[in-house]
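Before I ask anything, let me first share the structure, which is written out below as structure tokens.
What follows is subunit A.
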Amino acid sequence: MLVEALALSAVLFTIGVVGVLTRRNAIILFMCIELMLNAVNLSFVALSTLYGATGQVFVVFTMTVAAAEAAVGLAIIIAIFRHTRSVNLQNINLLKG
Partner candidate 1 sequence: MTAFLSSINYNAWIVPVLLLLPAFGAVGLWAHALLTANDPADKRWREVRVLAFAFFLGEALLSLGLWWSIDTAAIGWQAMVDLSWIPQWGIRFTVGLDGISLTLVLLTTLMMPLAVLGSWTSIRTKPHAYYALLLLLTIGMLGVFVSLDLVLFYVMWEIMLVPMYLVIGVWGGERRLYAAIKFFIYTMIGSLLMLVAILYLGSEASRIAGAPTFSYDFILNNVRLDPTTTLWLFGAFALAFAVKVPMFPFHTWLPDAHVEAPTAGSVILAAIMLKMGTFGFVRFALPLFPSAAMNPAVRSFIIALAVIGIIYGALVALVQPDFKKLVAYSSVSHLGFVMLGIFALTTESMQGALMVNINHGVSTGALFLLIGMIYERRHTRMIADYGGIAKVVPIFATILTIVSLSSIGVPGTNGFIGEFLVLVGAYKTQPLATVISATAVIFAAAYLLWALQRIIYNKLDKPANEGLKDLNWREIGLLVPLLIAIVWLGVYPKPLLDKTEPAARRLVEYVQTGGVKAAVNITHTAR
Partner candidate 2 sequence: MIFDLANPSQLMQAFGPDLLLMAGAMVLMLWAAWRPESHEHQRAVGMGALVLIAATMGLTIWYATRGLSSTLGVIAVDNFRWATDLICLLGAFGAIALSIEYNARERIMPAEAHVLVLFATAGMMVLAAARDLMIVFLGIELMSVAIYVLAGLNRRSPKSAEGSLKYFLLGAFATGFLLYGIALVYGSTGSTNLVEIGQRVVNGNYIVHPMMLVGTGLLLVGFGFKVAAAPFHMWAPDVYEGAPTPITAFMATAVKAAAFATFLRVWLEALGGMGDAWFAPVWWLAAVAMFVGNTVALSQRNVKRLLAYSSIAHSGYLLVAVATGTLAGSAAFLFYLVAYTLASFGAFAIVITVGSTGDVHGNLEDFEGLWSVRPGMAIAMGVFMLSLMGFPIFGGVGFFGKWYLLMAAIEAPRPLTTLAVVLVLTSVVSAGYYLNVLRVMFMKPRPEGAPVVERAGVLTRGVVFATVLAILVLGVIPSRAIGWSRASIPRAPQVQAAAVNAPR
């Protein structure tokens, strides 16, 4: 069961990474990142069957932090939307070089 859970976690993480690499919409990108974090959470939970509660505690932390990140992240996306009227990352490249 542990191995399967870890494998699923890895697959989910990879899907998240691929999403980040391929999608151009800031919100979807952010959701892919959330997917990555949750994949890791799965690993933690699975591993805590081996080592006790630490993994589960970690998951709580992670979710909290992810929530805070989401709040800030969405605010930032709104801020950029005000300037560019778009959340497509391809249009956002004032800074380069």
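Selection rule: all candidates are chains of the complex that A comes from, given by their letters.
Going forward, a contact is a pair of C-beta atoms (placed from the backbone, for glycine too) under 8 Å apart; a residue touches a chain by one contact, two chains touch by 3 or more; residues count from 1.
Here the structure is a predicted model, which means the values were calculated and not measured.
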{"item": "Options 1 or 2 - which one, within this complex, touches subunit A", "value": "2"}
{"item": "Subunit A to candidate 2 touching residues, read off their complex", "value": "6, 9, 13, 16-17, 20, 26, 29-30, 33, 36-37, 39-40, 43-44, 47, 50-51, 54-55, 57-58, 61-62, 65, 68-69, 72-73, 75-77, 79-80, 82-84, 89, 92-97"}
